[in-house]
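There's a structure below that I have some questions on.
Of the protein chains in this complex, one is absent; all others appear in place.
Labels A, B and C are assigned to the chains in the order they are written; within every chain, residues are numbered from 1.
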Amino acid sequence: MAIDRKSLRGKLFITIFGAHTRPGRQFDLILLWLILLSVLTVCLESVPSIRSQYHNILHALEVFFTIVFTIEYFLRLYSHPSPLKYLFSFFGIIDLLAIIPFYLTFLLPAGHFLVTIRILRLLRVFRILKLTSFVHHAHVLKTAIAASLQKIAVFMLTIVALVLIIGTIMYVVEGEQHGFTSIPQSIYWAIVTITTVGYGDLTPKTAVGQVISSIVMIMGYAIIAVPTGIVTVEMSRTQPEKKKSENTECLSCGKSMPVSANYCSHCGHHLHE
Amino acid sequence: MAIDRKSLRGKLFITIFGAHTRPGRQFDLILLWLILLSVLTVCLESVPSIRSQYHNILHALEVFFTIVFTIEYFLRLYSHPSPLKYLFSFFGIIDLLAIIPFYLTFLLPAGHFLVTIRILRLLRVFRILKLTSFVHHAHVLKTAIAASLQKIAVFMLTIVALVLIIGTIMYVVEGEQHGFTSIPQSIYWAIVTITTVGYGDLTPKTAVGQVISSIVMIMGYAIIAVPTGIVTVEMSRTQPEKKKSENTECLSCGKSMPVSANYCSHCGHHLHE
Amino acid sequence: MAIDRKSLRGKLFITIFGAHTRPGRQFDLILLWLILLSVLTVCLESVPSIRSQYHNILHALEVFFTIVFTIEYFLRLYSHPSPLKYLFSFFGIIDLLAIIPFYLTFLLPAGHFLVTIRILRLLRVFRILKLTSFVHHAHVLKTAIAASLQKIAVFMLTIVALVLIIGTIMYVVEGEQHGFTSIPQSIYWAIVTITTVGYGDLTPKTAVGQVISSIVMIMGYAIIAVPTGIVTVEMSRTQPEKKKSENTECLSCGKSMPVSANYCSHCGHHLHE
Partner (left out) sequence: MAIDRKSLRGKLFITIFGAHTRPGRQFDLILLWLILLSVLTVCLESVPSIRSQYHNILHALEVFFTIVFTIEYFLRLYSHPSPLKYLFSFFGIIDLLAIIPFYLTFLLPAGHFLVTIRILRLLRVFRILKLTSFVHHAHVLKTAIAASLQKIAVFMLTIVALVLIIGTIMYVVEGEQHGFTSIPQSIYWAIVTITTVGYGDLTPKTAVGQVISSIVMIMGYAIIAVPTGIVTVEMSRTQPEKKKSENTECLSCGKSMPVSANYCSHCGHHLHE
């Protein structure tokens, strides 16, 4: 169903969903700040000392944000050409999750953890960014990562297998008296170690355990080269458009040629006449 | 010895060892899930709280998996053209290690740590994956790593020497009163530090020790660039087959040419007629 | 306003601001050492045991450095063609911040933390280095980083969003009893984990928390490949000047050709006659 661009609904659609128009950009900018401020409110509300002191202000802000986002939600629903499609789209669900926890706290008493769902409002930022100049760079990154996804999957699978076997060995070597109480716990230790995070909540105590740990650490240190290598190679492949400014256009066939060429490599036309 | 493909043994061989046929793929898929579930069972069994509560279910599952894998083992042995070769092959031994610990627990009382050998069942996953589309990517990774193995060996050797000398220095500087009780212990600390794992179970307490640690950390931070560089360069070398979809085939000589070319660079045939 | 190079002011300008002349280089070298020594003094002064023991020597040194830097500051102000421009330039402010804390301690009693501003003297080192051979390499690094800044921004934004959502999940999963007292605290944990720092001051205690942590760690381990890939690709692009020593110059058209070439690829002139 096409929308009449001059009707109220059409104007709303352009403002809310479009970013290429002036009112669309302004709407996005205001929304971006509202989202960030509401996320900040959720964060601050979770801090016990702030919650007890500024409870009223934070609650008032939350009511304000929820009302604004609720209005926005219904305007989106109203102005969208096919409201049902919007309702079940990824961002449609995120938009709903951004407002519904607040209303549910009136119904359910134990809404403490429910309200944290509101943090998902942050994801709405990505809808706005989708429409800005960030897109090109995000696309390059995404292409490079997607192209190397299968290689990364092989790599991950090897890591998982490695971590499982190392975890089991350490469970046997160190045993329950040194904190390696179960195989899953040992696997957790192995992941903490191989990724070089190293919390130190579980550490090898026996000599054999320390030798195995050392091998795992050095392995983890060397292994990190693999995903780096994969992504770098893929990235250098997806960015062949070096510096277009250094190219010239053949006047005969229109193909882009490097400035250093004397003849068009496509049609043989003499460049730089 | 050739196997008659239509005999029971031949059909079994195709199903169990082959992956390119429909029953072979189905067999692999079922086996994959059985292996993953049995590994999960081994893991869960090691958790004290789960072991005490669900002991009977876990034991029943273990009996089931062992029986299935035992049948599979004997079917493999029966259907393989040269059973002895299978028996002593890498996967033949893994297959045996996957079932034997269970039977040994009846003979030996202290089989607690023996049963953890069953985790090696996980390695059987790699046999299945060997026959899937993962193979190409695993191969590229393996080639790149193999090609750079010697360089990585030189790198590792330098790390080992570095770690030994740093460990000894720290043993002298920090001494036993700060936890650096022996040179091996100090070497363990040096590895924990240079790989940027940093458990924090051993930390320098003296000013001199902290200065040395700082140098070791920055060294470790810079050194990681070396294996990354090695693997990246090797990887970019082993993947020259850019995007085959963007190539066209010369109708005259059959060579693959980029779509952008007008003439075959091999025989001069005019492409895109 | 031009400066007469032979006047006292002109000579001072060349010595203090210029680095290409002999006295300018000598002035820079002395200043470099004075800055490093004064920074060292500030550092040592903050160590309680050293402060109490060598208080008089450190204070005398500080007075000396401040007097020298004050004289230098006024000489710069005097010799600079436009003193106002210098006064409000980046290095002009840094130069002022390097001396003013000392004088303020006479006026303000609680100058303890004020004196640490003197550490900013270190930044003055960069003015000196700006004028040395380091510049080329710093420039290559800066260009590569600047060119990839937008991609890094996209990457950082994704990290921030990831860290916020992971932090919130962990706040709900682990809860206040395990140290995840608020969402900001959990976000701090998520950053400590995803960057593979891993202090261990906050660690997951529940099984679900450890599973989520494991995923975060492996993510962090893989994600590091992205900025590395970005910078490497950008860096390899900004350094195309391979090895000029291996090139020869065509005697006919003057273009640079590789030594291995027999004919100039630009004009067809026979090289190596």
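A few comments on the model shown:
Please note the rule applied: contacts are C-beta pairs under 8 Å (C-beta built on N, C-alpha and C of every residue); 3 or more make two chains touch, one makes a residue touch a chain.
The model shown is predicted, which means the values in this text are computed figures rather than measured ones.
Note on the undisplayed chain: of the listed residues B:13, B:86, B:102 or B:155, the one touching it is B:155. One of C:68, C:96, C:122 or C:207 touches the chain omitted from the figure, and that residue is C:122.
The chain omitted from view is touched by exactly one of B:70, B:105 or B:181, namely B:181. For subunit C, the residues touching the absent chain in the complete assembly are 39, 42-44, 46-48, 113, 116, 119-120, 122-123, 125-126, 129, 134, 137-138, 140-141, 144-145, 152, 156, 159, 184-185, 187-188, 191-192, 194-201, 224, 227-228, 230-232, 234-236, 239, 242-243, 262.
Although one chain is not drawn, its touching partners on subunit B can still be listed: residues 150-151, 153-155, 157, 161, 164-165, 168, 171-172, 176, 181-185, 187, 193, 196-200, 203, 207, 210, 213-214, 217-218, 220-222, 224-226, 228-230, 232-233, 236-237, 266. Interface residues of subunit A facing the missing partner chain: 196-200, 228, 232.
By definition in this document, only the chains that are shown with their structure count from here on.
Of all chains shown, the one whose average CA position lies nearest the global CA mean is A. Shared numbers divided by all numbers used gives the overlap of an interface; between subunit A and subunit C this overlap falls below half, so the copies present different residues.
In summary, the interface at A-B recurs among the listed pairs A-C or B-C; the equivalent pair, sharing over half of its contacts by residue number, is A-C.
Averaged Cα coordinates give subunit B a centre that lies 40 Å from the centre of subunit C. Counting partner chains per residue, subunit B has residues 196-200, 228, 232 touching two or more of them.
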